[in-house]
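Every protein chain except one is present and positioned as in the full complex.
Moving on, here comes chain A:
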Amino acid sequence: MTEPRNPGISSIPQAAPVHTDSTPPAVEMDPVEYTLRKRLPRKLPKRRNDVYVNMKTDFRAQLARCQKLLEGGGHREICVHGLGLAINRAINIALQLQASSQGALQLAANTSTVELVDDLEPEDPDEAGEPMTRTRNNSAIHIKVFYPDPQ
């Protein structure tokens, strides 16, 4: 497959060509070829103690950032979020933080579903294909890492 064309729209950085036979059966695909552009997930409110984990940044850097927030930043609790593939990494970071605190930190994990939007753009503008959007769901995790209040 060819490299994705220049998106033109700067807010959509990820683009991947799609094979027509491998798409889920939710949307019927006609012979016109489409380019699948994944929009970025909807931005969630970000507090100073929120950490959104991704798969591009180095694991150690993200772990160090969390440690800094808890130790140097003076936060009693931080929230580690992970979406899709980054769930694994978010859990790993949270468990690492707990392990290195010698049991002082507690974890409270919540799961959720995030709706994502894909844009389907026709490859050839001369053909009759119309731009479409498709929504799909992806799992997410939100882990609160906190020092329990002394009772």
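Annotations
Following the convention adopted for this analysis, a contact is a pair of C-beta atoms (placed from the backbone, for glycine too) under 8 Å apart; a residue touches a chain by one contact, two chains touch by 3 or more; residues count from 1.
Just so we're on the same page, contacts and distances are computed from a predicted model.
UniProt lists the omitted chain of the complex under the protein name "Ribonuclease P and MRP subunit p25, a" (options: "Ribonuclease P and MRP subunit p25, a", "DnaJ heat shock protein family (Hsp40) member C2", "Pyruvate dehydrogenase E1 component subunit alpha" or "Vacuolar protein sorting-associated protein 25-like isoform X2"). In the complete complex, the residue from A:R37, A:H75 or A:R89 that touches the missing chain is A:R89. Listed by residue number, the positions of chain A touching the unshown chain are 24-26, 28, 59, 84-85, 87-89, 91-92, 94-96, 99, 106-113, 115, 135-137, 139-141, 143-144.
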